[in-house]
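Before I ask anything, here is the structure I am working with.
Only one protein chain is missing; all other protein chains are in place.
Labels for the chains are A and B, by order of writing; each one numbers its residues from 1.
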Amino acid sequence: MSYTRFLAVARKELVHILRDSRGLVIVLIMPVVLLILFGYGVNLDFKGLPVYVYDREGSQQSQNFLKRFQSSEYFDVVRVVNSYPALTASLDDGHAKMGIVIPWDFSQRLGERRPVHVQALVDGTDDNTANVLIGYAQAVVQNYSSDIQLDWLRSRGQIAQPALVSIETRTWYNEDLESSAFIVPGVLALVMSVIGAFLTSLTIAREWERGTMEQLISTPVTPFEIMLGKLAPYFVIGMLDVTVCALIAIYWFDVPFRGSFGALLFSSALFLIVVLSLGFYVSVIAKSQLAASQMSLLATFLPAFLLSGFLFSIEQMPVVLQWITRVIPARYYVSVLKKIFLKGTPVASLYSDLVPLSLFALVVAVLATTSFHKRLG
Amino acid sequence: MTQEKPQSVIVVEGLTKRFSHVQAVDHLSFEVHAGEIFGLVGPDGAGKTTTLRMLAGILPPDEGTARVAEFDVVREPDNAKRNLSYMAQRFGLYEDLTVEENIRFYADLFGVTRREREERSTSLLQAAGMREFRRRLAGKLSGGMKQKLALVCALIHRPKVILLDEPTTGVDPVSRRDFWRILYDLALQGVTILTSTAYLDEAERCHRVALLHQGKLLFCDTPAHLKAKLGKSVLSITASDSHGLRAELENASGVSSLVVTGDGVHIVVDAASRIPELKARLNKASLPFSAIRQVTPTLEDLFVDAVDTGASSHV
Partner (left out) sequence: MSEADNAVSIEKLVKRFGDFVAVNAINLEVRKGEVFGFLGPNGAGKSTTIRMLCGLLTPTSGGARVAGYDVSRQPESVRQNIGYMSQKFSLYNDLTVIENLRLFAGLYGVPASLLQQRIDWALDMANLKGREHLITATLPGGWKQRLALGCAVLHQPPIIFLDEPTSGVDPISRRRFWDLIHHMAEEGVTVFVTTHYMEEAEYCNRLALIFRGAIAAVGTPSELKRKSMKGELLSVECEALGKAAEILQSAPGVMDAAVFGRALHLVVRDATAAIPQLEKHLVDHGLGTVLIEKIQPSLEDVFVSLTSAADSGKVWES
């Protein structure tokens, strides 16, 4: 292999990148845009969900009950209405995610030790949110219920505390359960897919379309030199982008970083090899830049978005899809990223993700190398 | 001075290429001598580009052999490529790279040392009148300059053989003339040049030509020999009523083809001795004309005659 020829191709490719304003925008601005979009724009947290209340009694007791909801960080009691239609309207137009109806005989029944039913109307259009709301609401009510029983027991003189089982939860890795902390690392996978696959997929197709490839293959340069030369600049840019994105995640979005930077770079390099080789392969087999760009997005960005666990958790997917994610390289990268950022897992323990990723890198690189021939037709 | 047999730098034998249902190149055989400018001539679809691509080692033939600069280009393409240059129809220039960057890129691919590259590019650009355009983006050059830049890139590694695919298509006549001046200089210095063109008038500038038609070789010889071998005479008649002339002479004896031109007709007759006969005929038909002249046959006359009569010769 000739170092001079490889450098010549790499240098030329770098100049193309720097002089192509559209490509530059993608390389420099896109990662930041994606981070902002997903860091701020997507909020999967269930906090401060709006609640409307129809309190038919309006007693001290019902007020105390309502305060439980108010003081919970998951709910935000926004308004009190005076009629049932008003309550349903608030759900219809989306002002409330949940509506609570307190019966007119709330405190009376409690005093007579009869069961009381409080009605909760939940907006079920988003079933994830609805399930969570119902869960939280039940928890609040359970707490209130057991507190009333305790009070009653105490007032009867039974001071002894009955055994109560309670759960003490400690959330590890992501204490505040900030969704941005678990989404943002995954954004790196998206960024790498676009840079690694989308941009490189254009490179070979572009030379065919412009007619320069014909001339290139009539010179002594070898297919391997062409491939390495074309991919090298994108590799460097990719690694730089990983670093920049990681820094933004840590210092801007306050995503914790507990692992080693070396592990981050190593796994990113592996993933880059996968997407770069894939992009190159697509560029060789696609007949035009348009086809190449579509194929590369379908093969990398889309799976990275939907099936890598970046946004939608794999465990909650149907089993068939879960099996499919095993052949999506991004899945392993996203998993590694979360482990490095949030858990601080040492490299040695990352083998369950790194081994498949390495395998992918090997297979796709070989595929790309053998696909390109210096021949027409 | 003894005439030595000229040395053959390119030897093509039985070269064949098929694309789905089309026979693009059909058992082509010819030789190109050192220091010669050889033209592959024919319209679109005749097989010129396909032949050149096979000789450049970028398209494998279905049958036949091709030796370029002592190497079998099918079996040892990389060795052959070191000694030749291929200038593709679309020039192979990178529009977003400067003149200098394009030259450097090709120089590196051929392993030209930095010092040599700097010397050669300076003198080549000087000769091309492009010294001041070193830093200009190739995409911003005029058509004629792009052509010259492509040639500079093709010459940077001192190839023994240059393959040019329709290098002057659409370029203005002054640039075309400059380009040919360059080719003649190179030929005098021993470089072998194989160029293709669809323009039969441009073919006359070559030292020897191979006329191709639908993948087959019609003729291969110098333009002068080919015209001498025609065995017919070509006459030009200047007159205002070309259509009347056509009607009268189309089927006259001895006339094998007739073409209406802008100011008369152009006919191929079996012998120039027919002239008085034709004059008499026109006078009898009261068709005025200002001159009947014998002119040199053009390669187009040859081409049309060959295809019409189904005759061709292999040299």
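Keep this in mind: a residue touches a chain if its C-beta (ideal position, glycine included) is under 8 Å from a C-beta of that chain, and two chains touch if they have at least 3 such contacts.
Owing to the predicted nature of the structure, the values given are computational and were not obtained by experimental measurement.
The shown chains contacted by the absent chain are B, with contact judged over the whole complex. Here one chain is not drawn; of B:Pro43, B:Gly139 or B:Pro288, the residue touching it is B:Pro43. The residue from B:Pro6, B:Gly129 or B:Pro288 that touches the chain not shown here is B:Gly129. The omitted chain makes contact with subunit B at the following residues, 42-46, 123-124, 126-129, 142-143, 155, 158, 170-178, 180-182, 184-186, 188-191, 198-201, 204-207, 213, 222-224, 238, 242-243, 259-263, 266, 295-296, 298, 300, 303-304, 307-308.
Assume only the chains that are shown with their structure count from here on.
Rounded to whole angstrom, the centroid-to-centroid distance between subunit A and subunit B, based on C-alpha atoms, equals 62 Å.
Against subunit A, the residues of subunit B that register as touching in their complex are 19, 53, 56-60, 77-78, 81-82, 84-97, 101, 104-106, 108-111. Within the complex formed with subunit B, the residues of subunit A that make contact are 2, 4-5, 7-8, 11-12, 15-16, 19-20, 210-212, 214-222, 374-377.
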